[in-house]
Each structure stands twice: as C-alpha cells, then as structure tokens.
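Here is the structure we will look at.
A single protein chain has been removed from this complex, and every other one stays in its place.
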Amino acid sequence: MVNVTIWNEFRHEKQHDAVKEVYPDGIHHTIASFLQDDFEVKTATLDEPEHGLTDEVLESTDVLIWWGHMAHEEVKDEVVEKVKKRVLEGMGLIVLHSGHFSKIFKTLMGTSCDLKWREADEKERIWVVNPSHPIVEGIGEYIELEKEEMYGEHFDIPTPDELVLVSWFEGGEVFRSGCTYSRGNGKIFYFRPGHETYPTYYNESIQRVIKNGVKWAAPTKREYPVYGNAKPLEEIKSK
Amino acid sequence: MVNVTIWNEFRHEKQHDAVKEVYPDGIHHTIASFLQDDFEVKTATLDEPEHGLTDEVLESTDVLIWWGHMAHEEVKDEVVEKVKKRVLEGMGLIVLHSGHFSKIFKTLMGTSCDLKWREADEKERIWVVNPSHPIVEGIGEYIELEKEEMYGEHFDIPTPDELVLVSWFEGGEVFRSGCTYSRGNGKIFYFRPGHETYPTYYNESIQRVIKNGVKWAAPTKREYPVYGNAKPLEEIKSK
Amino acid sequence: MVNVTIWNEFRHEKQHDAVKEVYPDGIHHTIASFLQDDFEVKTATLDEPEHGLTDEVLESTDVLIWWGHMAHEEVKDEVVEKVKKRVLEGMGLIVLHSGHFSKIFKTLMGTSCDLKWREADEKERIWVVNPSHPIVEGIGEYIELEKEEMYGEHFDIPTPDELVLVSWFEGGEVFRSGCTYSRGNGKIFYFRPGHETYPTYYNESIQRVIKNGVKWAAPTKREYPVYGNAKPLEEIKSK
Partner (left out) sequence: MVNVTIWNEFRHEKQHDAVKEVYPDGIHHTIASFLQDDFEVKTATLDEPEHGLTDEVLESTDVLIWWGHMAHEEVKDEVVEKVKKRVLEGMGLIVLHSGHFSKIFKTLMGTSCDLKWREADEKERIWVVNPSHPIVEGIGEYIELEKEEMYGEHFDIPTPDELVLVSWFEGGEVFRSGCTYSRGNGKIFYFRPGHETYPTYYNESIQRVIKNGVKWAAPTKREYPVYGNAKPLEEIKSK
C-alpha cells in the first residue's frame, strides 16, 4: 500500500470566502477524499508544528503531494531540506499548480520556475501529448476545464524528462502542464491545474491524473547507491 | 567574439608540488592558452576580491568555465547567486571535473551531484555516444587518457538533456562524462576529465572538446522572456 | 559555407491558382530567396529526374529542406533510401509542414507521424518553450500567423530530443511545432508552419527560424563511427 501525505498551505480556505465555498475543509481534504480508496492517506498543513512534516511523517511517506501559494516564504528552510533529502532518497513528489513557486520545487529544479499568469475565468484544455504514459491511463484526448487561472510559457523549468500534457488557454497561451523529472532516487510530477477559486479538484479526469501520478511516483525499491571513495573492481595494471 | 572567463580555485597549484609541476601557472592559465586564439579570454580565481567575479566581469562574460575542488565551501553564497542569475539570463557555463561538487553546479542541478571516485593512476577511455553533437566535432571514437582519477556511477545528476560522452575506467566503472543541460536561457556543459595531478588539459582532444563546448554554450541572442501577470492576447468569451 | 538543397514537390503551385498566386515560382524559390545570402543554395523538385536528388546532389548537400504534400507516394523508395543513408552519415534534414507525412520523415521516425488537421483560415501562435536553443535566436516570445492550417495533437512522433516550439490554435488545439532529433550522425528539425495557400514563408520570423535551423542542422565534422567486429583495446584476462 502506497503511503501518501497531502501537504496543503491551507490559508486561502480560511481567509477567503470564495475559496472556503469551493473547498470548505481545505484542498487537502478534497484531494484526500478521492485518493483514500486506493492509498493510505495522511494530510499535513503549514500551521502545524514543523508544518506537519516531522521526521516520522516524512520517513513513512512514499509520495508527497504539495499545494502552496500565498505563504511559500513561511515554509522553513530546514523542512525544505528534509523534504529534498527524502526525494533524493526515493520519495515521490507531486507538485500542484501554484506549487511551482514553492521552495521545494525551485530547489529541486535549479531554475526560477517563473511563468506568465492571469486570473480571468478562462477556459483551459489540457492535451495529452504522450499517450503511452501511465499518468494518462483512462484519460481522453484532453481534459477541459471551463474556468481556470491561466499559466503561460515561457515556464522557466529544466527540460522535463517526460512531457505528458500541454494546455491550451482561451486567452492565447500554451503551457507545459504535465511534466516529470527524476532527482536522485525520487520521481517528481508537476501538474498545473488547481487554482483555489475553481472546483478543479472535483473534476474526475483531474482526480484520475493525480491518482495515476501517485502510482507512477511511488518509490522504486532498491538499495541506495553507494557514493565516495571506491576500491577498484578490476586490477589496475598501469600502477 | 565570445567572451570567456576561466574561473579556477587555484589552491592545489600553490600548495602541492606535484600539481605545481603539471600546472605551474595554474589550471586556468593552461586552459586560457588553448582558448585565446579563438575567444576573448579572462581568468578569475578564488582569492581575488569577489573571487574575481565582479558584476562587471559577470556582465561581460558569455561563457564561464569552472574548476574547483578543495575549497568549494569558501565560495561565497552571494557570488554563487550572481553566477546562477547570469546563467538563467543566458551565460554559458562549463563545469570541469571536481566542479561537480561546486555550489554553483549543485544549485543549478538540484541534486547531490555525488559520485564514486578513486585516485589510482588508472586508464580512462571516453567514448562518444552522440556523434552528431557539435561538442565532439573533430573528436575520434574515443579519447584515451593514460592516467586519470576515476569517477563512477551512480552520478547523482538530473537526466542530462543530452548525453555526449561516457567513460570506461580500467578499475571497472563507467561514468556519464559529457552532459549538457539548459537552465533558464543558459546552456551548461559538464565535462569530467581534469584531475589536478595529471596533464589532462594538455591533451589536444580534451582541449578540442572544451573549445567546442564554449562555442556550443555561447548565449542565444534573443529578448529575455516576460514573466508575471499577462493581459490576454485573445478575447475571453466566458467572462 | 553550408550547402543547402531545398526540395519541393512543386505540384500545388502548378495546379492550383490560389497557391500559384502566393508562390508563383514555387515554395522552393521563396525559401531559396531568403537563404541565399547566408548559404550556398540549390533547389530540386519531384518531377526532375531522380526527383533532382542525384548521388552528386546528395553528396554535396549539407542540409536538405523538404516540402511535400499531395504526392508523397510518388517519391521513389530508392531515393528515400539514399536520403536516409545521407542523414545517417551526417546530412542535416529540415522537414516542413505537410512533410510530416513524407516517406523520408516516417522512415526516420518509425511512427505513423499522423495528426489532426483543419483548413479554416485560423490564427496560429507559435510559442518558444526552449529559450536557449539556437533555432530561436532572434525570435520573440511567439510568432503569430493570422491564417494557417491547423495541426493538432496527438502528433504521432517519437519524443523529440528537444522541443523548441509549441503552437496555439484559435480552434482549440495545441501542437509540438518545432522538434529536433538526431538519427545516426545527422540532425533533423521538424518545423510545422507553411500551408501552401498562405504567405507563411514570407514571414520574417518564420524565415529566421528556418535560417537558424540550417545552421543548427549543418553536419558535425568528424570521422564516421566504425561498426562491426572489433579487436579488444585491453587484454582480456578471463580467456
């Protein structure tokens, strides 16, 4: 059974009525509700001690899902370092929407992770460009969202290991919306949709992509590589 | 004319006779000597003010070459941040050998950049696996180095955008020795060989790869992308 | 000086007045007109003997540009084989627009190269997603074409080595419009725009991308790799 921890900043939902209306218990609970049949699910939020990401929680997490936006700077550097260490050790990481600007995503990517954005209640159509990828199992040719925030290129990320989804926006932009990376022994999936004022995480295709993402990002079980000074495996004749 | 700045830690050459013998004026001068006919070349070293990397130097550098080893931790974080900013803006970066553990490489990669290593005077044979890549123009099927330090897999780097060279070592290991990346608007080339006790940078094929690398990493001239809030390019009907 | 051969099917221009009006001397001549200041340019067309691609022409071509549409099946298999051999040897290949369905592109890709399409005089906006790539030197954030044929995903190609440009279409689709590949010692660039009824090849940004593409695809000069039975480079102790 894959152990999933859903981390949510959980501020918008408390401070803005428009968000509370859509996600009354917080985005993390909505995400938990569609994952809990398939996975062992926990949640964690910014305002808990250690942001809910204690050593114990991190050690027992196979895949961490991350949603943050208005309080990226409040996430403590030492927690970010611990999460990064766990990713390099093999923990999967799914970064959602505005998490593109989280400390953890930026430090794993090495770039600014900047982009264009616009809140204009516009239509998004997310196209599958990699039909054999397990992350789009059960997904049609595209996912249509009637209203979403726009994110547009250039998206300042490293070249994805795999580009799975590309968004079309009504206002004229495109965006690399489903991107995978490996870092160390861990797998990372960035998935664009999910602005806090829209019911995106109630959409069944969006839910399916996240579910597939958890399965894909689950750790590959093998010994951690050995680094440092190494004895020769073969005789060195030159010496 | 491409402006190249060669940065060298320049400590081994002052402290260890064995190194001084091979590179009496420092590795940076040896590298400068084979680049200066084709490029406008400057050098900079750790012990200069701001490590020789003032704003003026960085602004006028098209491609920065980086050699460091024993004093990575002495490189100031604010200089690393400036170099990173310049790479994202478009400056090319060539990281040599033990520079794999430099602050600038690690922050651009997002991983530990760890590896296996061994100093055993062993043979290295660097094979070309990407024959159409401009970085191997004029290079034969492989480059043979009679004695080098071994670097072995697993090398904890992100999947390279392009894998150009793979090393065979006498002691039984392999290594991804020529790797390219893009980060923001900048191009990065990691090139493995060049331990300070061996005359590797006098080898003509090694020199040719570095020359080709500079040409390849030179900035692509175009406007910096625009980030942030963006007006729609098309009318949004849904509103 | 890079030797460029522009191959054009050259049928639409003779048979359809609407096309003749836009490209009176053929698409190949329009392309030649903006390349001839920078490169040594020849043209070749389907109805010439051997389609204009004699051994002599192919041997002396550094980069071949390919435009075809209504007569893909008339291209002789032996000519396709010769072109493929030359690409594997190092000749660059730029495939334009409907060339996606040419025999040469399909045999080099190994897939159906199928896609969605629509002729509806709609707007295309081609976004740069790889700002450091030399193919987009001098290009703005996007290229806008008032009217073009739509090509939409899924585009059945292998994962590009580099994805440089992504198109937005007014009718709701996206498309991977600028894709690079290496095959053997040769570099390949697929560039989407250029339907025969629109003045796309008069657009200066489109011209710039094709010019940059030629420079990028020019052969890397080195010995052809040696294949087949190989003597050991090191003593084999096990024997």
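A, B and C label the chains in the order they appear, each numbered from 1.
The rule is short, and it goes like this: a residue touches a chain if its C-beta (ideal position, glycine included) is under 8 Å from a C-beta of that chain, and two chains touch if they have at least 3 such contacts.
Treat the numbers as computed from the prediction; the structure is a model and nothing was measured.
Only one of B:29, B:42 or B:125 touches the chain withheld from this view, namely B:125. Summary of contacts with the chain left out: across C:48, C:137 or C:156, the touching residue is C:156.
Across the entire complex, the residue among C:26, C:68, C:131 or C:184 in touch with the chain not shown is C:184. Contact residues of chain A toward the unshown chain are 90, 123, 125, 128, 130-134, 136-141, 161-162, 170, 182, 184-187, 219-223, 225-226, 233-234. Where chain C meets the chain that is not shown, the touching residues are 88, 107-112, 114-118, 120-123, 146-147, 150, 152-154, 156, 158-159, 161, 170-173, 181-184, 225-234, 236-239. Those residues of chain B that touch the chain absent from the view are 125, 127-131, 141, 152-155, 159, 162-163, 166-169, 172-174, 176, 235, 237.
Assume only the chains that are shown with their structure count from here on.
Mean C-alpha position of chain A lies 30 Å from that of chain B.
Residue positions of chain C touching 2 or more other chains, listed in rising order: 125, 128, 130-131, 141, 162.
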